[in-house]
Every structure is written in structure tokens, then in C-alpha cells.
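Read the structure below first, then the notes.
Removed from the display is one protein chain of the complex; every other protein chain stays in position.
Then we have subunit A:
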Amino acid sequence: MNRLNKLFNTKNKNLLSVYFTAGYPDLNNTVAVAEALEQAGADFLEIGFPYSDPVADGPTIQHSSQAALEAGMTLNMLFEQLGELRQRVTIPIILMGYANPMVQYGVERFCQKAAEVGVDGVIVPDLPMYEYEMLYQDVFAKHGISNIFLVTPQTSEERIRKIDGLSNSFVYLLSSASITGTALQLNDQVDTYFSRIKAMALKNPTIVGFGIADSLAFKKACEYNNGAIVGSAFVKFLGSTPDYMNGIEDFVKQLRA
């Protein structure tokens, strides 16, 4: 049982996860930002490993990824930085990025390294379920890394059941079928969608991401689900002031307000 399962066993409401891109806006602040987020009250974190062609991301995360790559961020460097992760951060950590950098690094080596530095899960939006099952499921399991799948409003019930079966930490519910940074529309459709999923009584907790930018959206997501993930809004905040380290606490408090 990894840190994600332990977390969900002790807390199953209003869970807050925050995403940021490793190496943005400062190359060497990855662990410092994670530590500040934990102290501010985040329940778990997603750290993005940047990719040159992030097709599922909107302008904010595209920009942070490009800036991090230009500053010199690589997977090697990220794992090096995360070497001191578990001396400073206790909450669960998920790495999020695209298939190609992981495939180049070697999926086995990636999982081994991730486990070694204390990473608990991975989200790879462009790694399909079929390929995961065929090629990588055993590798992930061997190293105790949880693979997290996405579900959208268009995902069929049959497929959601299958995803739930393959998942062993949580199911990542997209607030809408869109790229990151598209604000959640608080309308009846969202209620219908969330309650439809809730009625399925999945074995895994559901956490909502994409478009969760403020406390209103966070509350709406938590009404039906176990928690929500804030990404683009936090990345935008990081880029907005050189003094971002001192603003992280307030940023998280406002989300919980």
C-alpha cells in the first residue's frame, strides 16, 4: 500500500491536490515548492515533467513546460532533484507527463527511479489503456507505482468500469472534455455528469481535475467527488510574481475558503 492508498484510507473528502511543472519558474525549486504546498495544506501533489509537445495542455502549462525545458530541465535532473524529496515532503507525489520522454528514459528504469525517490503514482495522458495493459502494467506493479487514468464526460460506462478495475489509487475525472486550463462551467451538465459517476459507486476514489481554478469550482467538484486538482491556476500564479514562495500559503488557503 503506497502513500496514496494510506491517504485515501484516512481522508476521503475535500482532498486537494496541486499541480506544478518541474523547473518552472525556477529550475531548482522543485522540492521547495512541493514542501511549501504541503505546509500550506495540500493533501497530495502532481509534479509535471515537461515535454516539447504537450497536446492535452492549454497555453499556461505549455508555456511553463517550454520555459522549464529552455532552463535545462530533463528527467535525469528531475530525479536528481527528487533525491531529497522524502527528507522534506511526506504527502503523496504523482509525476505527470507524456509518453515519449518516459519511453526514451525506459519505462522500467523510470518506475524504478520513481520508486527510489519516493514517487507514488504516474499520470501519462497519452499512454493508452491497451498499451499499458500489454506492455507496462507488470512493470508499474513491480515497483509499486500507481498508474492513474483519465475519465471524461464522453467516456462510456463500460470503459469507466474497466478503468476502475485497472486503477489502484484513484480515478482522475476530467471536469469537461477539454485541454487543461479551460474553466469549469458550473451548470446542470456538470451536476448530471458528476452524479452519474457517483451513482456508479466505483471502487476507487474520484478526484476532479482540469478547470479547477478557484474555491467555487473546488467546492462543486468536492460535492460529488473525493477531491480536486488545481493545475493551470497555480502555474499561472507561480509565473505571476518572483516572490511566489511567499504566496503559496495564501493561494492554497483561498482554494479552501
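The working rule: a contact is a pair of C-beta atoms (placed from the backbone, for glycine too) under 8 Å apart; a residue touches a chain by one contact, two chains touch by 3 or more; residues count from 1.
The working rule: contacts and distances are computed from a predicted model.
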Absent chain per UniProt: "Sugar ABC transporter ATP-binding protein", "Ger(X)C family spore germination protein", "Tryptophan synthase beta chain" or "Stage V sporulation protein AC"? "Tryptophan synthase beta chain"
Among A:100, A:192 or A:254, which one touches the chain that has been omitted from the display? A:100
From A:12, A:154 or A:185, the answer for touching the chain not displayed is A:154
I'm checking contacts with the chain that's been left out. Which of A:37, A:179 or A:255 qualifies? A:179
Pick out which of A:51, A:140, A:170 or A:244 touches the chain that's been left out of the picture. A:51
In the full complex, which bits of subunit A touch the chain not displayed? Write them out. 51-56, 58-59, 62, 66, 69, 74-76, 98-105, 125-128, 130-131, 149-152, 154-156, 159, 174, 177-179, 182
